[in-house]
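Have a look at this one.
Complex shown without one protein chain; remaining protein chains in place.
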Amino acid sequence: MQQVKLGVVGAGYWGPNLVRNALNHDDIELTWVCDLEIERASRLTRNLADVRVTAEFSDLLNDVELDAIVIATPASTHGRLGIEVLKAGKHLLVEKPLADNLDAGWEIVEFGETSGLVVMSDHTFCYTGAVQALRSLIRGGELGEIRFFDSVRINLGLVQSDIDVFWDLAPHDLSILDFILPDDVYPLSVSAIGSDPLGIDQASVGYFSLMLSNGAIAHCHLNWLSPTKVRTTIIGGSEKTVVWNDLDQSQKLSIYDTGVELGALDRDDLARALVSYRVGDMVAPVVDGTEALYNVMSEFASAIRERRAPMTNGKSGLRVLEQIAAIQESMMRGGEPVELTLARREP
Amino acid sequence: MQQVKLGVVGAGYWGPNLVRNALNHDDIELTWVCDLEIERASRLTRNLADVRVTAEFSDLLNDVELDAIVIATPASTHGRLGIEVLKAGKHLLVEKPLADNLDAGWEIVEFGETSGLVVMSDHTFCYTGAVQALRSLIRGGELGEIRFFDSVRINLGLVQSDIDVFWDLAPHDLSILDFILPDDVYPLSVSAIGSDPLGIDQASVGYFSLMLSNGAIAHCHLNWLSPTKVRTTIIGGSEKTVVWNDLDQSQKLSIYDTGVELGALDRDDLARALVSYRVGDMVAPVVDGTEALYNVMSEFASAIRERRAPMTNGKSGLRVLEQIAAIQESMMRGGEPVELTLARREP
Amino acid sequence: MQQVKLGVVGAGYWGPNLVRNALNHDDIELTWVCDLEIERASRLTRNLADVRVTAEFSDLLNDVELDAIVIATPASTHGRLGIEVLKAGKHLLVEKPLADNLDAGWEIVEFGETSGLVVMSDHTFCYTGAVQALRSLIRGGELGEIRFFDSVRINLGLVQSDIDVFWDLAPHDLSILDFILPDDVYPLSVSAIGSDPLGIDQASVGYFSLMLSNGAIAHCHLNWLSPTKVRTTIIGGSEKTVVWNDLDQSQKLSIYDTGVELGALDRDDLARALVSYRVGDMVAPVVDGTEALYNVMSEFASAIRERRAPMTNGKSGLRVLEQIAAIQESMMRGGEPVELTLARREP
Partner (left out) sequence: MQQVKLGVVGAGYWGPNLVRNALNHDDIELTWVCDLEIERASRLTRNLADVRVTAEFSDLLNDVELDAIVIATPASTHGRLGIEVLKAGKHLLVEKPLADNLDAGWEIVEFGETSGLVVMSDHTFCYTGAVQALRSLIRGGELGEIRFFDSVRINLGLVQSDIDVFWDLAPHDLSILDFILPDDVYPLSVSAIGSDPLGIDQASVGYFSLMLSNGAIAHCHLNWLSPTKVRTTIIGGSEKTVVWNDLDQSQKLSIYDTGVELGALDRDDLARALVSYRVGDMVAPVVDGTEALYNVMSEFASAIRERRAPMTNGKSGLRVLEQIAAIQESMMRGGEPVELTLARREP
């Protein structure tokens, strides 16, 4: 099968990973790397014979051989560059966020739909073995009804002048949640609080809660000031409850039988259950360890070939964008819930 | 020195622990155990020669030899029984909560102050080695300015018809927070959300946030539906940050140097800090393992002898009571912040 | 059913646990506690009406009502006291070790067999939920062929003048191994090395290896000088491999699929398996949390009523005794293997 000819725009933080995975992927032929600082681009390709390097974005747009472009530039440029990619008739893979405002995001999504070009959001985490397994567990019904979602994503963070802890970390949880929830469970509103104990005019500690359509709460704790790194998500279902510890290499997912008859326990006069550590067996499945970005490349190439929407399409990027904006708004209003309009997914 | 003659009222869930610790304590002489079901009381004392058993609360009130009484009956009776204890001229130790409403709580506190009798709230957790060490670290200044407090208290809980997850678990975090914060940092308001995925007309998953007077947030996650038990609190300070994992017998407290110059990191072009797990050394001090309730008995006996207020006095119980009530109110109003009036502690 | 009338001899280290469990057990009636220091005995019973206290061992032997006696005195007296118990026609439960020498142990076992009295070794660990589950997994065939047994039992130990680290800790592993191995797998010889870095004329660090009849090695690391406490045993089988971490309250047993076709991996040119953390799913079953000593009492009472050998009979105590002695001998000879003669169990 023919390879997808790909150009990478942006050779900064994420660029090296994109280049490496594109080079290693059988379905992809990397033909361009573009960066305003052309030396950064050159460093990534190390004079590879088949990859051209440029500081001119238009070089890629004008290359009729080029099939697709990844945008990995600073967030504020995503909207503008993304629409140019589509207008040039090329498929688009955009790093988070899809755009820096909802209108620009909508324009990309709509252009993609009318043109038939693939628009994919690089929600990398969704392509890890762990999240793929979570999606199967939940959307396949094994967990039963979703009762709660709780995520802790804390570490010593790089304090940045332009974005707060929500913009830095929330897209991970929001894109994962968007990816794994069943179609009939979606967030209705979000409320958020943050604090700025460093006095940097940016929240460095934050909490937000999404009210889901079935009454459950999806809650996240984001924190740049924690000396220990924690990446733990618990998803409670009526049948099973899964604990995802992304830092435990040997046991990322632990699936517990929820199936305790709580009514039965209630009748038990003694509070034995209160002191027991758990009820029911636990299973820790093997989790596929393929690099997530490799899987992103696979999905992008497949979607292009099959002319279908990718698993994380432009709309998912748009929903995440709306939620981040709503989190900011709620925080400004002291935690007042802000309604979400895009979350209900079409069937 | 003379022993404090003590009576225990209520031989249910907590009663056996009170009886056992009273019997083992050199400063205490257990002389009465009272329970409406007299057999429960008898079972606890196993016919010990020196301990009388009764179903009549008045037997204790009328015993002129008796110095002090512990109330360990159902929560709804605390207010009424507590005031009777004081009116009978006996010192009072009350299990959580101090009373079932604020007015009754106030009456107890005021009666205690005017009568000179000791009123102590059994905030047991405050007398563990871990919390005592946390109090020293914070109030002694070693942590520096408090930047955040985050607690996770989740496990498979005993669903109860009369109380929700907040009433069940929040008093622990609230009493600990009240105990360890410096005098000039106190909660101004609280907001809370809860959900009832079991349909039992009680929240079984809950989150609440206390806005502290210095701008920091104290946040707690309470959950009866988690198959794994977690008891982890992180307290971030400007100098050190401490992680308290109450389930880790060998390393309950881990104290990290916060002292990273975040500004310095910011200037670092490479995001090295983002990927490093931590910065600075960590120290895990030995934590005293004496049973907390034994320490409660010691403090109660000392306070009686020295005619002084105990470390966890009636007022601290009152503050916790106000906070729990405010949590309920906020939850009812969809997370709207509710102001706290008692939290500012007198010098 | 009638209760077994029991006397406890020895109110020292282990005595309180025996007394507490005997008092709580429906099948047992505790009627005597005996200790040379009668006050220690009294302290345990706290003047309980129905329990007599004495410093005279003969009081128990002469009590025609008494059915059974537990010997919890210093090890050097077990042999002498045990045989007296049997000669008085009473059933016998002996703390580790069965006797201080093999001849005395044999006398007890043989007297028990000819008299029809129950002789039980208190191998307490064998009555924990974890070891009971291990026994089922192994003897029920789920693990397949036993390939290796590795135990680490290290902590900061109480250095004692009369016994070394082997006498202190090895009986646990030896009795467990004796309990869980299938009938056709048994130790043929043992070799041991120890070191005495404290210069106390006793080994405080030790290793021993039992050569099993099927070619596998059962190896133990015992250490009094480790600042961290470790209690981890791995038992590898051809079908499953189980990791028992006795300090992990929420996940004592982890059962892994061994079932990787190692031959198949071998053919794999890439060393992928070398870097992967594991292959196959893992299951962590719920482990029964009943106190082991309570289960010991149950088994002792049942064996007496049913006039049958208990699960840990005198012979098992004898085998452990021989193995400990052989470990000492091997250590003296610089690690030379010492043959075991009792280990092959009769069908």
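Each chain gets a letter, A, B and C, in the order it is written, and its residues are counted from 1.
Throughout what follows, a residue touches a chain if its C-beta (ideal position, glycine included) is under 8 Å from a C-beta of that chain, and two chains touch if they have at least 3 such contacts.
As the structure is a prediction and not an experimental result, all values here were calculated from the model.
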Per the touch definition above, residue among C:Ile234, C:Val286 or C:Ala309 touching the missing chain
C:Ile234
Please identify which residue in C:Thr31, C:Ser121 or C:Ser191 touches the non-displayed chain.
C:Ser191
Sites on chain B contacted by the missing partner chain, in the whole complex
249-251, 254, 276-286, 289
In the full complex, which bits of chain C touch the chain not displayed? Write them out.
13, 145, 147-148, 150, 152, 154-161, 191, 193, 195-198, 205, 207, 209, 215-217, 219, 221, 223, 225-229, 234, 236, 238, 241, 243, 254, 256-258, 260, 262-263, 265-266, 271, 273-274, 276-280, 282, 334-337
Using the document's contact rule, name the residues of chain A that touch the chain not shown here.
46-49, 228-229, 247, 249-250
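Heads up, the rule we're going with is that only the chains that are shown with their structure count from here on.
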Two or more partner chains touched - positions in chain C:
249-250
